[in-house]
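Working notes, beginning with the structure itself.
Removed: one protein chain of the complex. Kept in place: all other protein chains.
Note that the chains are named A, B and C in the order they appear, and that numbering of residues resets to 1 at the start of each chain.
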Amino acid sequence: MRQVETGIPIRLLLFGPFREMAGRGEMEISVPPGSRVRDLVDQLRSAPPLDALPAAVAVAVNRRFAPPDRDLAAGDEVALVPPVAGG
Amino acid sequence: MRQVETGIPIRLLLFGPFREMAGRGEMEISVPPGSRVRDLVDQLRSAPPLDALPAAVAVAVNRRFAPPDRDLAAGDEVALVPPVAGG
Amino acid sequence: MRCAEIVTDRISPDGLLRLVEDGGEGAVVLFGGRVRGRNEGRAVRVLHYEAYEAMAADILAAIGAEAIERCGATQVAVRHRAGDVHPGEWSLLVAVAAPRRAAGFAAARYVVEQVKGRLPVWKREVYEDGTSRWLDGVDPGVRSADEVPMRTYDEGGA
Partner (left out) sequence: MRCAEIVTDRISPDGLLRLVEDGGEGAVVLFGGRVRGRNEGRAVRVLHYEAYEAMAADILAAIGAEAIERCGATQVAVRHRAGDVHPGEWSLLVAVAAPRRAAGFAAARYVVEQVKGRLPVWKREVYEDGTSRWLDGVDPGVRSADEVPMRTYDEGGA
């Protein structure tokens, strides 16, 4: 329970094929303090419904692409970005 | 007089700066039999009003660019083409 | 920048050209991308565009600003569709004005390539037989927040 109390709340957005994989486009989740982008991705990949996420996945934090070592903060909007197909 | 009688009649067209140099856009001229494009240009450059023609001048015969060794024939439409400025 | 929008309504070249025309620049280049009625031999009913709209709008504006700064364009206007786009409709329109043609072509091409390479947009192609699939995309990479990805392109390639 302590982990939940001190967990960092994150708003997770999912698009396109990832949204279909998750069955929804938005999730409120919690990550341990000190988590970085790569930790969040590992956490998501560790169990269904997102266990089939590709090894390298682009991530945006607060609407900007972010590197794997980016620290996460409470209230961050984190999006998993599948390969893009604009145009 | 013999040269004029056996000369090859050519329709000469002049454009842009060359037209202004000649004072008109069209001339009926005569060149000696066997003349090529380069001979015509030399002939024109030998006396006013076109004695100031540049050393290298592009020439079109019957609406297609032609090399200096192109033979001229009676009735050819020969155009002196100044540097072009389309667009 | 005259316009950088993700829109669900139809878009037209006229509208975009007017946005960049009024500066009196010597060169204007427009690119229009359309949904084709056939893709890889299959009859397409509709192309559904899904967008991370807030982020896409930011990136579209950034791309336009970069085209001005890096390529020498004076005005850039770009619109990208979201939602259902039918064959024959424009999905992407880019208009640029520049003092010279080379800058105009470079800027228009830059915007198009960057849109294809980093705009968070996905498309699901729906066929006449009722089946559908997500079209292959391009990995936008994982970058630091301030790094703007540069992509090179081959003028003669596909």
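We adopt the following convention: contacts are C-beta pairs under 8 Å (C-beta built on N, C-alpha and C of every residue); 3 or more make two chains touch, one makes a residue touch a chain.
These numbers were taken from a predicted model, which means no experiment stands behind them.
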Touching partners, among the displayed chains, of the absent chain: B, C
Residue, one of B:Gly7, B:Pro49 or B:Pro68, that touches the chain absent here: B:Pro68
In chain B, positions touching the absent partner: 13, 15-17, 19, 37, 56-61, 63-68, 70, 79, 81-87
Touching residues on chain C - with respect to the absent chain: 13-14, 17, 24-37, 87-88, 100-106, 108-109, 112, 153-158
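To be clear about the criterion, only the chains that are shown with their structure count from here on.
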Whole-Å gap separating chain A and chain C, where each centre is the average of the chain's CA atoms: 27
CA centroid of chain B to CA centroid of chain C, Å: 51
